[in-house]
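Of the protein chains in this complex, all but one are displayed in their positions.
Up next is subunit A:
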Amino acid sequence: MAWHDVAPEGEFEMDVPKVVQVGEDRVAVFRLADGFYAISDVCTHEYALLSDGFCEEGKIECPLHQACFDIRSGKALDEPAEVDLAIYPTRIDGGVVQFQL
């Protein structure tokens, strides 16, 4: 496990994720009203990148078939997704947002 840099805190817009690839994993990092959250960027239904989806009120909607996930908990909120997303801890280190994987 290691901490990975995403971007300086000030570069994040609300609800607009930044994506980092670590080996085979794609991680999407969001700024929400109460802090930074990191989730796996790949929908658990078929194959789509959630960072291409619609984000609002702490939820991300898959661009393909509109399954919704809670960004804070990774929970799959409705079908066609049933499997929760992996979530990763985040922190701010010297003004830079990081996640742990």
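Definition applied: a contact is a pair of C-beta atoms (placed from the backbone, for glycine too) under 8 Å apart; a residue touches a chain by one contact, two chains touch by 3 or more; residues count from 1.
Rule of thumb we're sticking to: contacts and distances are computed from a predicted model.
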| item | value |
| --- | --- |
| Missing subunit (named according to UniProt) among the choices "Osmoprotectant transport system permease protein", "Nitrate ABC transporter ATP-binding protein", "FAD-dependent oxidoreductase" or "3-isopropylmalate dehydratase large subunit 2" | "FAD-dependent oxidoreductase" |
| Among A:25, A:52 or A:84, residue touching the chain not depicted | A:52 |
| Subunit A, residues in touch with the chain not shown (by the definition above) | 44-46, 48, 52-54, 56, 61-66, 79-80, 82 |
